[in-house]
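Supplied in structure tokens, the structure appears directly below.
Every protein chain but one is kept in place in this view of the complex.
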Amino acid sequence: MISLWRDMNRRGQVTVALAFVLLLFAPVAATRYVLSVLTLILYFVYVGQAWNLMMGYAGQLSLGHALYVGLGGYVSAALWVHFGIGPWLGVFPAVGIAAAFGAAIGWLGFRFGIEGVYFALLTIAFAEFTRIGFDHIGFVGGAGGLFIPYEQSRLGEWWNLRGSQLFFYYLAFCLAVLAVLLTALLARSRLGYQWLAIREDETAARALGIDVFWAKMKAVLISSSMTAIGGVFYAFYYNSLFPAQLFDMSRSIELILGPIVGGLGTVFGPVVGAFILTPVGELLISLTEKAGINAPGAKAIFFGLILMTIIYLVPTGVWPWLSQRLGFTRRRS
Amino acid sequence: MLSIWLNVVVQGILTGLLYGLMALGLSAIFGVVRLVNFAHGEFAVVAMYAAFVLFRAWGVDPLVAMLPIALVFFVVGFALQRTLINSFVGRPDHEQFILLVGLAIVLVNAVLIVFGPDAQPANLPYAFDSYMIGPLLIDKVRVYAAVAALAVCAALFGFFRFTRTGTAIRACADNLVGAAVIGLDVRRLYAITFGIGLACVGAAGSLMVTIADAVPSLGPAYTLLAFTIVIIGGLGSMAGALVAGLLIGVSEALAGFLIAPSMKSMFSFALLIAVLVLRPQGLLGKKPA
Partner (left out) sequence: MRFDNRTRPSRRQVLAGSAAAAAALAAPAVVRAQAKTIKIAVVLPRSGLFAAAGQSCHRGALAAPKVLADLGYAVELVHVDFESNVDVARTQTERAIADGAQAVVGAFESGATLAMAQVCEQRQVPLSINIASVPQLTEQGYKYLVRNFQTNAQLVSGGLELIKVLMGATGVQFKNAVFVHANDTFGTAQRAAMDRLFPAAQMPFPLLESIAYDPKAQDLAVEVTKIRALAPELVLVTTRSSDAIKLVRDMVRQRFEPKAIISPGSPGLYDEEFYQALGPLSDFHLFNLPWANPKSAVTQALAASYKVANPTNRFEVDCFNAGFTFEAIMVVADAFKRAGTADGPTLMKAVKATDIAEHVMTGGPIRFDEKGQNNNIQAAVVQNRNRTPTVVLPPDVAVAAPVVPMPAWQGRS
């Protein structure tokens, strides 16, 4: 973590510190609308970072991360609704179950040598399988949905994740900062280097004596656990859960756009990606509206074109390009 | 009771053939160009709308319209590969993925703006006819579509087996370096393959219109279906794609009948997981060297 800080030159350090302070005090100046967008961005930073650990560092392409969001959300919400167990306690079984699913997918994938797009399809298959399964679990409402009561009297109970927009903003902020720090830490750890070795050349990594299977398993376990916590946040932020809404493939895709656009395998890539895509989406809504384009779908077309343009121009992501352009990192000899 | 069983299986087979055709295009693109075409289903939807327009405006039967549509899609595919996609060949999966997801978003929403959100039915004059063969009741449109799908498959099979270009493409798929060494123009072959892949989707989409209505949001489901079938059948195996299509069609039909219709697509995913784990090269795929 410290080495990451040292790797940046003064300009980079100042920028990162400034961004941190700005976000910390954003609620002072931001309108509620801006705050709600920022909350969404920070949520995507968090889950994007979780995905980045697995894909960006360990090189395992998962297209089914919505599975862990859904499991985390459903487990914690069901415990709260049915047994009155608060999310600070419920988060543990939520993480446990998501990690168990992650472990199962990882085990199947790595033990049987399923790689690349094949592994991605394995993750999609699991997510879709679970989605349809949850459609039929009556205990959590099936396709009809699970609802967390919104009780005015409990609004101050932050320990039960009952709070205002401001509370959820800071919660998302904490999650995002912790995820960035964890990524920075892992990136410079023994495990992080093992991941990089595996990502670049698995055979060579094995020859170096790295336990490839376990290193990859750790990536899946960490990533799925983190994502499940994101799911707990999601459940208590929105107070309603539907399998079609949580487990859908489109949610998995949405979650990975940020890290890829921002820059995979970098600490700040997912941050930059989320801070580009979500505001672009919101901005496009106002812009198409101001331009008098009254065609639902027009905004999405521009969004798709922007995605294509970014990946065409800077295929390795915006952050690596940006940090080089602006001279954020020390040149290594 | 037996007659009902037979009916269910026959429905599964006919639908499965069309699924197979849908996946064939992806099999070519994914198997040869190694491009993760995540806009596959969206292309199929665009083809459905094209067939719909041709029928509504000029009364061209989708079974006929499938030929010009496939031709146009071939040209589009060729051009796309030459311009936009070529620089993404050989790049990491996730970069291709973003490019094509972006393309998919554009296609779906363009269709939404042009045609609106309502389902658009072709309303063929024979849409409601069915054949009665003994105890069997078979939809006319499904039979037509399945026969057309088989014909397209046969044509494709012939192309890859008996033409110079087809053989060269197979060479690219088997051994890219070798193909380049012996002087094949890989870029051109890739463009042709992508064109063929899209032509297949174009044909499949046109046929799809005969049994389903065109709706903008169908894309992702078709994409997923195509990937599932290609992997179950085995990458690069055309027969595999057909067999897997049939397998999915029949197993979904049976699961829907025996267990619960709302759970039937669970079985395709379970099948996919099983194949990935137990036979990663697919049912009819070659073992990787």
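In order of appearance the chains are A and B, and numbering begins at 1 in each one.
In this text, contacts are C-beta pairs under 8 Å (C-beta built on N, C-alpha and C of every residue); 3 or more make two chains touch, one makes a residue touch a chain.
On a predicted model such as this, the values are computed, not experimentally measured, just so you know.
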| item | value |
| --- | --- |
| Chains shown that the absent chain touches, full complex | A, B |
| Absent-chain contact - pick from A:Trp51, A:Trp80, A:Trp195 or A:Phe242 | A:Phe242 |
| Given B:Gln81, B:Gln96 or B:Asn109, the one touching the chain that is not displayed | B:Asn109 |
| Chain not shown: contacting residue from A:Gly113, A:Pro296 or A:Gly327 | A:Pro296 |
| Touch with the omitted chain, as defined above, among B:Gly90, B:Pro117 or B:Gly178 | B:Pro117 |
| Contact residue for the chain not shown (choose from A:Leu108, A:Leu196 or A:Ile285) | A:Ile285 |
| Footprint left on subunit A by the chain that the document does not show | 31-33, 35-37, 40, 132, 135-136, 141-145, 147, 149-152, 164-165, 238-240, 242, 244-245, 281-282, 285-286, 289-290, 294, 296-297, 299-300 |
| Positions on subunit B contacted by the hidden chain, ascending | 4, 7-8, 11-12, 15, 109, 112, 116-121, 123, 127-130, 137, 139, 211-213, 215-217, 221, 252-253, 256-257, 260-265 |
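Keep in mind that, in the parts below, only the chains that are shown with their structure count from here on.
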| item | value |
| --- | --- |
| Inter-chain centre distance, subunit A versus subunit B - centres from mean C-alpha coordinates, in Å | 32 |
| In the complex with subunit A, residue positions of subunit B that touch it | 30, 36, 84, 87-88, 91, 93-95, 97-99, 101-106, 108-110, 112-113, 220, 224, 227-228, 231, 260, 262-263, 265-266, 269-270, 272-273, 276-278, 280 |
| Residues on subunit A engaged by subunit B in the complex (per definition of touch) | 55, 61, 63, 108, 112-114, 116-118, 120-122, 124-126, 128-129, 132-133, 135-136, 249-250, 253, 256-257, 260-261, 264, 295-298, 300-301, 303-308, 310-312, 315 |
